[in-house]
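All protein chains but one are shown at their positions in the complex.
Letters are used for the chains, namely A and B, taken in the order the chains are written, and counting of residues starts over at 1 for each.
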Amino acid sequence: MLLLILKRIGLGLITLFIVSLITFVGVEVLPGDACTTYLEREAYGAALDACIKRLGLDVPAYERYLDWALNVVRGDFGYSLSGEMPINEVLGPRVKNSLVLASVSILIGIPLAIVLGIITALWRDKLPDIMISTVTIFSMTIPEFISATLLILIVAIWLGWLPGIVILPSDATFFELLSNIILPVVAISMIMTAHMARMVRSSVIQVMSSDYVQMAILKGVPYWKMVFRHVLPNALLPAINVVALTIAWLLGGVVVTEVVFNYPGLGRLVIESISNRDLPVVQALAIILASIYVGINLIADLMTLMLNPRLKSLQIRK
Amino acid sequence: MNEIIESVKNLSIGFNSQKGKQISILRNVSTDIKKGETVGIVGESGSGKSTLALAMMGYIKQGLFPLNGECLFKSEDLLKMSSRQLEKIRGRKIAMIPQNAGQALTPNLKIGYQIDEALRLHTDLNKLERDKKISELLNKVRLPSPETMAFRYPHELSGGQQQRVAVAMALAGKPDLLLLDEPTTGLDVTTQAHVLELLRIIAKDTGTSMIYVSHDLGAIAQVSDRIVVMYAGEIVLEGPARKILKEPIHPYTYGLLKSIPKLSLAGLPASMPGSQPQPGSIKEGCSFYDRCNLATDHCEKNSPDLKYIKELDTSVRCFNHKELINQNNNLQTSITKKSSNSEVIEVLKLKDVSISYAKQKFFDQLLNKISDQNPTVKDININIKKGETIALVGESGSGKSTILKSIAGLLKTKDGQIKFENNRILSSDLKMRNPNDLRAIQLIFQNPDESLNPNHTVEQILSQPLKLYFNLSGEELKKNIIDLLKKVRLGEFYMSRYPRQLSGGEKQRVAVARAFAAKPDIILCDEVTSALDVSVQAAVLNLLQQLKEDLGTTYVFVSHDLAVVRAISDRVAVLYQGRLCEIGPSQNVYKFPSHPYTEVLLGAVLEPDPDIKPKLVAEDIVEEKPPEKGCSFQGRCPRKIGDICNSEVPPWQIGENGNAIRCHINIDELASLQQ
Partner (left out) sequence: MENNLITENKQKNKIEKAFEILKTMASKPSGLIGLTVVLFHVVLALISPYIAPYDYKAISPNTMLLAPSAEHWFGTDSLGRDVFTRTILGGRTALTVTFFGSLIALLWGGLLGIFCGLVGGKIDDVVMRVVDAFLSIPWILAMLLIVSLLGTSTEVLIPALGFFYGKGIVRVARAATHDVIAKDFIVSARARGHSNMSIIWNEIIPNVRDAILVEGAMRWSWMLLGFSSLSFLGFGVSPPTPDWGLMISNARGLMSFAYWSVIAPIVGLSSLIIGINLTADAFAKALGIDRSTKAPV
């Protein structure tokens, strides 16, 4: 068991290593280096030299990579070009803000998705299913920036219930944030919930048509007992991995949503750093976002490992 | 004794087709189940037997609905009950033993919990009593170490054990009626016989009524008091088991019984033409009209009613059943095969062949060390004569398919040689074989659904080998394809069909045609009839025999079914755990003296005759690996004589019949033991 967990963690680390290579090589291969990109037309003479010196661009690429990678492992991402401050200081509050947004969305989204998925599966092709499924198709296909824009238009502008745009310093406290994040949370969890609910639905339907569920019915197990003991554990297990992938994929959507709501999180930092052509920050963001992706998948893998009796007994035997 | 427990009256069940038509898969079925009696419901796939069985528990599969009729359990209609009422009956009054227990046990719940659940639902026992009861039940179905068994998950058990757990679960509620839906299908022969024996004992001990649903007349014959024969959604014959099996008066049942290969009978079984009509394509008139040799013009337009004949205590749905009365002795006939030509040209030789699935470790490869001392298949020596049919027989895990694969070049041998024509060594690597050798050896697979590319038409499927080996094209290609189809008795119009548009038997014919397209010398048949219905199986066996007689092909025929093997083969090799036990001419292998394993296998065969009971001589333990040394059958052998069996590989002995047996017991002694 321990060996398997270690193996999964190892694979995750390898993936991160490849990501770091990809981002580093990507930045190297694309035209212009960090300095010429950042300074644009002023990239000549003393300013350029100073920049090159500061970033250490005068040493060979592999040395720079090693240097950078070692620092990253130590938790130091170097200096931001535009802010002229350590990237860690730039990132800190942003990471916190995004975490708040993401975790609230996930905490609302996952239980809601499971409930909706189960309802639609159990009342398959009946009115509740048709209604919920139609809504989910709309909310999973419409881009975040559209749903976010519509939310602002309807809830904030027409109805005036909530602030449309978050105007907060990036180091706002948790409670200041909370009152402002309702609309962004709705925008993000809408698409996520829709995706997950559909997956839960089809997984439950699959299990419901299995031989062992038929057997449970023929054994005289009452309906809801059957649903909770025989169906759900088996239906939700394979859904864990898929849910993890969905969450990870939606990181991209978070970027857009944060921009629409002017929310001071990692997503907006992505846009800002790219607009500012601040390549060191972009590299740092790539690593962080990839780690989140790998981390979420790792958690899902481990959860499946712990919960699946098949895998469990396999390891005991070995 | 004559109290009726459940009574089905005029039951029809159907579904709505995509075109909105109502199609019935069960038509006007009526039957009664009496207290303490075991009723066998027999029919081929698609006959509606499982739908009927489930309806008898008030369960209708999704997409289906009852059209009319009722299922009266103690004079209450199950089909009209609320789910609350049904929960009180299912598991408590009527319990089910499913076909594939491996899939019918919930994978995330322990065995103990699943039995406990039934006890909690259907008895008033407290926790302690229930725990005791669980051990008791597990003991009753003769599962080893019941205490630990309860804490195991379903996937940790073998197929036979899973089936026993399902039986224990069904018995938990002390039901009045047990429903068994193909409970032994998919199990190995010996396991099947054991489970069946268990069921019979339970029926006798508890006095429970049973409904036994199966396609296998052999199993039905062992347990039933009464038999109901279903065809195309209707009951065509119903009566006492002995009458139905020995004097069937419906032409379908008669044909079905004749098409079953029997151990007691050499030669091929007679086949019935055609196949069962699919629901929705049933025309007016008798549904058996197309396949019936007693049919008259009257049968084409009028469908017969189920008529009760008092003197025979039998109901029959046939206008011409009188013609079958007193014809019974014809049942014991078969088509004699032309004996294969007596030239003794050896076309294929397996010499000391060993095959291992274990991957060689990298360092062992470097040092050229053999890491696997105990390969899956070991020491196989078989010489195959030109034009003969040699059968490899054994249960799952016997290595029979593995040997076939390495003859085909799909699996590398670890040791030994495969020699083809004039002692030329055939490489065990496919890529090293020359095109002519590849052409000369063809394969036919078990399941035509898997072995035919679903995206190709029959024409494309058959043109593959023709283009590859003979470079045919254009008119010539087409002519050859039509010829091949004709050889397997399919019309020209099949060319444009896709596999999904064909019935199981037709698909297998296409697969046979594809193998023969190469004009091969040897055809390797891997369980080619086990996915087919009995009446279709006989037709395919006859086709294979006919083609062989016409073309002089050699068959290597792998099967788990000893009766089928008896019917088709000239010579038989019996395998256990990848080692040969016995080899010889088939008429002799089926006679004593035999290797103890052959004896076990022969004893477990279920014949469609209530008078021939299986003999259970060995435990049905599942062995995962062959023993490291000694005799391969030491773990289960009922005639084990001592340490010598564990330590030394037994010698070959040749009996006077010409069959070779590998056993430490002297062959004459074996003969006297087995009398």
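Just so we're on the same page, contacts are C-beta pairs under 8 Å (C-beta built on N, C-alpha and C of every residue); 3 or more make two chains touch, one makes a residue touch a chain.
Quick caveat: nothing in here was measured; it's all calculated off a predicted structure.
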Where A:Ser189, A:Gln214, A:Thr246 or A:Asn308 are the choices, the one touching the absent chain is A:Thr246
For the chain not shown, which residue from B:Lys35, B:Arg152 or B:Lys478 touches it across the whole complex?
B:Lys478
Of B:Leu410, B:Ile621 or B:Ile641, which one is in contact with the hidden chain?
B:Leu410
Selected residue (touches chain absent from view) among A:Leu6, A:Ile22, A:Ala61 or A:Leu99:
A:Ile22
List every residue of chain B that touches the chain not included in the displayed model.
408-410, 430, 433, 435, 438-439, 441-443, 445-447, 450-457, 459, 464-465, 468, 473-475, 477-478, 496, 514, 518
Contacts from chain A to the absent chain lie at residues 11, 14-16, 18-19, 22-23, 26-27, 30-32, 37, 137-138, 141-146, 149-150, 152-153, 157, 195, 198-199, 201-203, 206, 238-239, 241-246, 248-249, 251-252, 255-256, 259-260, 270-271, 274-275, 277, 282, 285-286, 289-290, 293-294
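Keep this in mind: only the chains that are shown with their structure count from here on.
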What part of chain B is in contact with chain A in the complex they form?
54, 57, 59, 62, 83, 86-92, 95-96, 98, 100, 103-109, 117-118, 121-122, 153, 155-156, 166, 169, 173
Using the touch definition up top, name the residues of chain A that touch chain B in the complex.
209-223, 229-230, 233-234, 237, 309-310, 313
